[in-house]
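Missing here is one protein chain; the remaining ones are kept as they sit in the complex.
Up next is chain A:
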Amino acid sequence: MTYLAKPKLLSADAPRNALGYTRRDYEGAISTLCAGCGHDSISAAVVQACFDLDIEPHKVAKLSGIGCSSKTPDYFLGNSHGFNSVHGRMPSVLTGAALANRNLTYLGVSGDGDSASIGIGQFAHAMRRGVNMTYIVENNGVYGLTKGQFSATADKGSKSKKGVINSDSPIDLAALALQLGATYVARSFSGDKEQLIPLIKGALCHGGPAFIDVISPCVTFNNHSGSTKSYDYVREHNAAVNRVDVILPKAQIETSYPPGSLRRVVQHDGSILHLRKLGVDYDPSDRIGAINHLQERQALGEIVTGLLYVNSSVQDMHAHLNTVEKPLNQLGDAYLCPGSKALDALNALLR
């Protein structure tokens, strides 16, 4: 949240990425969310991730549904086209956009109400279809714009600001994504940018359906004692399985790790994920293991974070549909219209 407009002048020594852009070139309009909202940290992480990856801002399309989270695409990547669509229906709009032009980077931003309640059907089917996208759910367990109702990710037994105890079972979107065919699944916390930024970077490079469930506390309606989505609760119960570093193919690898503690994953675009193990022996290439781990730890009251699963040999929707390399929205008349001769031949068959 920023009440003050950002200064127009930029200091000359602001860092620039390989394209010559500063971080400012990846920022958007001023946020209108509450001061301290976790979502603003996620927006900042998106800005940093795109800056670090040298992504051309206009080659990103950002799409969202309805809700606090879905407002955020206005607050980052101001040089990207954005589409604030229909509540719970971002996945289909993003799918259509991805069909039209396979060469852009698609970033879907949604919330727990938008994805786990009204939009759970579209969430599920976009994962199944293998849409090449980064799908971020800014998960606070609560409806903010309508003032504090539980969402479908609120934990059973957690307490609302008004003191109501939630009696419904929660939906774990990360577990669902694993089951439904997402090939990059992570969970993170908006209060941990060291963890979040590399996870977003890894997702943007992934090449298939990448899903990140980001616990993002609602400071106004869900940050009290008794909430399981508050800053304090998430910090106390965060059980990270790994730390990720994303290394672009062109970068020099300088970091060194103690032997045996590192797992290296090369994604389709050549980007390399360095996964540092943290305590537990966790294998992020084992989808079934990931689902089990999530369930086991959740039963213990822990919130598992980190890169839960990655499959680097991914095929996206365009591969399934066998579409041409050139984006469909750039095919000219001559490639699309069969012309009058074909029609004459067809007429002859219909007599």
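Keep in mind that, in the parts below, contacts are C-beta pairs under 8 Å (C-beta built on N, C-alpha and C of every residue); 3 or more make two chains touch, one makes a residue touch a chain; residues count from 1.
FYI, contacts and distances are computed from a predicted model.
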Protein name, per the UniProt record, of whichever chain is missing from view ("Lactose transport system permease protein LacF", "MoaD/ThiS family protein", "2-oxoacid:acceptor oxidoreductase subunit alpha" or "MotA/TolQ/ExbB proton channel family protein"): "2-oxoacid:acceptor oxidoreductase subunit alpha"
Full-complex contact with the absent chain, from A:Arg16, A:His58 or A:Arg264: A:His58
Contact partner of the left-out chain, one of A:Leu33, A:Ala49, A:Cys68 or A:Val93: A:Val93
Identified contact with the non-displayed chain, of A:Gly38, A:Gly82, A:Gly191 or A:Pro284: A:Gly82
Positions on chain A where the hidden chain makes contact: 25, 29, 32, 56-59, 61, 63, 73-74, 78-86, 89, 91-101, 103-104, 121-122, 124-125, 129, 317-318, 321-325, 328-331, 333, 335-340, 342-343, 346-347, 350-351
